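Here's the structure, in structure tokens; my notes come after.
Only one protein chain is missing; all other protein chains are in place.
Letters A and B mark the chains in the order given here, with residues in each chain numbered from 1 onward.
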Amino acid sequence: MNIFVLLRLAPDTVEELEIGGDGKSLDADILRFKPNDPDEHAVEEAVLLKEKHGGTVTVAALETPEVDDILYTALAKGADRAVKLTGDLGAAQSEAAARLLAGFLKAGGPALAPDTLILLRSQSIDDLEGEVGPYLAEALGLPYACVVTQVAPAGGAVKVTREFSGGLRGEFTLPLPAVLGIQSAEKPPRYVPIAKVRAAMKTARIETVDAGAVEQPARVGVERMYKPEAAGRAVMIEGAPEEVADKVVELLSKNSVI
Amino acid sequence: MAKPILMLAEQVRGQLSDISFEMLGLGRRLADALGAPLSALVLGSEGAPLAARLGLADKALTAEDPRLNMAPPGTMADALRQVIEKEQAGLVLIGATNVCMGVGSILSARTGLPFVNNVRQAQAEEGAVRLTSQMYGGKILADVRLGGACGIAGIYPGAFPADAGRSDKAPPVEAAGVTVTAPKETFERYIEPETGDVDITKEKVLVAVGRGIQTQDNVGMAEELAAALGGAVCASRPVIDQGWLPLSRQVGKSGMNVKPRLYLALGISGAPEHWEGMQGSQCIIAVNTDAKAPIFDGAHYGIVGDALEFIPLLTDRLKARRG
Partner (left out) sequence: MDPVKFSLFGLPGVALLWALALAAFAVFGWRIARLIGLLRQGRYENRFDRLPRRLGHFLKHVLLQPRLFNERSIGLPHFLIFWGFVVYALCFNWALIRGLAPFLPIPYPDEVPAVALFLDVFAVLVLVSLGVAVARRLFYAPPHLHLSFDANLILSLIGMLMVSTLVGGAARIVAEGGRSAAWTPFSGLLAGLFSGASRETAHHIVAAAWWVHMLTVLGFLVYLPFSKHLHLLASPFNVFFNASATRAVGDLGTPGAKEDLTAGASRWQELTWKQILGGFSCAECGRCDRSCPAAGSGYPLLPQQIIQKVKDHVVRHGLNGANGNGVPKLVGEVITPAELWACATCMACMNCCAVWNEQVSVIVALRRHLVSQGEVDRTVQDMLGNLQRYGNSFGKSDRMRARWAQASGLKIKDARKEPVDYLWFVGDYASYDPRCEEITRKTARVFARAGLDYGLLYEAERNAGNDVRRVGEEGLFEVLKEKNQQAFQKARFQRIVTTDPHTLNTLRHEYAWEGARPEVRHYTEVLDELLQGSKLPLRQKLSGRVTYHDPCYLGRYNGVYDAPRRILGALGLELVEMPRSRDKSYCCGAGGGRIWMEDAEKVQERPAESRVREAVALGGVSTLVVACPKDLAMFRDAVKTTGNEGRLAVKDIAELIDEATAEPEAKPA
């Protein structure tokens, strides 16, 4: 199997987010980037697939601050190749990002190898479209499944489980090559000790590929960005823990829950 | 007159989801403000009886083909594209749900229409539509203007009232005349939800635990509290992923949608995916160590503190009351 994992680091929401001077974007100076949980799951699923079925795992990411660390970590986890896509990336929205990634994938020829599987996160938090996978699948003309929680390659196809709602899931078969939006890997992402990451930094190399410039401007722009008003903010119950518990009991009995 | 508005009703095995009515209510409001007609599209077999319930639409369209039941996003997008062309639709409303995930992006790629996902607010203004999209896990809102009211909006579940979309009327129903091409992604089978011991959608009181519960042992503490309250324990995704509770107890986007009388959120930060599944609760009391956790923005009552400290205190008091 020829597995690609495509990463795009997103601002870390553990940190405070501030609006930039233009009022339309985040203050880039204080942003810190990290892969979102589903990105880590996509890497994990790729490594699990490689361990089970063999093949190579290539992790490619659009250049953002801190991306090298993430790529080396992926190598330490078991990826074989790490590629950093550079260029005039600007604030590539989902569709533009998908085109850059598609360009990279098609660099070796318009047809992907028949055993190619492309994994990426199911949803994004950092742009208006909120998903890169479908755009990428369209740009490559490949089948696509999202909210995927299980992947089982079989012959020239891959069987996936995707989540619907209310606990209902569905099983689909996709011919390869295919694009999958990963919700969660079969197992939680593994821990890779720092020493292994450092060893990867010494022995492995991150390939840099010029992805060119964003061709397609966003189809629609943000007019204004702001933090949600905490208008409907909760009534805070304060005091020592014991007092709080008393107050909650009182509240529950007033609302005749108890 | 503005271009027609088209909404994609969402059905899960013969049942219309709440999001369908939420979008219908929103679509009606926008259509009236823009002076545009509103069409609703139901995909999948047995669509007619479902279409009949979408009375607020000026017209309901059906595409009765079993291949459109829970279809892959590309297939749904293809059906939508045909209807958009036929109806000359401008604004398209799709649920930002797991069931319809991917449809908006693929449709956007194929039609060139802009796509704005996770829309929480929408206003018509002078032939355009202003949408507010939720980004960065709910920490940021972004306003976007769709000129000519043309584009695709992924509507965030629970952001608009479902009641505004319900009506006793029946709309005129007609076949959309969609040609279904065989999808590249073949549907094999449903995997039914695990039948849990408890149906959390029917419980009046839910004690919900999140990351803050820290260990599986502490889930036991929450169960004791739930028992004292006469309810059940449910959880956010991280707890389910740990395997500490069965999938049937998950609340949120991939899990259950619950509306209990009391929702006690313990150590749950309130990520949008979770919020989606419990926002309809009558009374939400949240306990979290982080005073800035988004859960406090929507809960009715908030307590900044350690859930682990709070649980036994409350359990003891409830037990004492019962004697």
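Simple rule for what comes next: a contact is a pair of C-beta atoms (placed from the backbone, for glycine too) under 8 Å apart; a residue touches a chain by one contact, two chains touch by 3 or more.
These numbers come from a predicted model, not from an experiment.
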For the chain that was dropped from the view, give me its touching partners among the shown chains.
A, B
Of A:Gly55, A:Pro188 or A:Gly212, which residue touches the hidden chain?
A:Pro188
Residue numbers in chain B that touch the chain omitted from display
214-217, 242, 289-290, 304-306, 308-309, 312
Touching the unshown chain, chain A contributes residues 12, 14-16, 34, 188, 190-198
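Methods note: only the chains that are shown with their structure count from here on.
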Chain A and chain B: spacing of chain centres that average the CA atoms, whole Å:
21
Which bits of chain B are touching chain A when the two form their complex?
12-13, 17, 70, 72-74, 96-99, 101-102, 104-106, 108-110, 112-118, 130, 133-146, 151, 154, 183-194, 204-205, 229-230, 241-242, 247-248, 250, 253-257, 261-262, 283-286, 296-305, 309-310, 313-314, 316-318, 321
Per the touch rule above, chain A residues touching chain B in the complex are 10-11, 13, 17, 19, 26, 94-95, 122-123, 125-131, 133-135, 137-139, 143-147, 159, 161-175, 181, 183-184, 188, 218-228, 230, 232-238, 241-242, 244-246, 248-249, 251-253, 255, 257-258
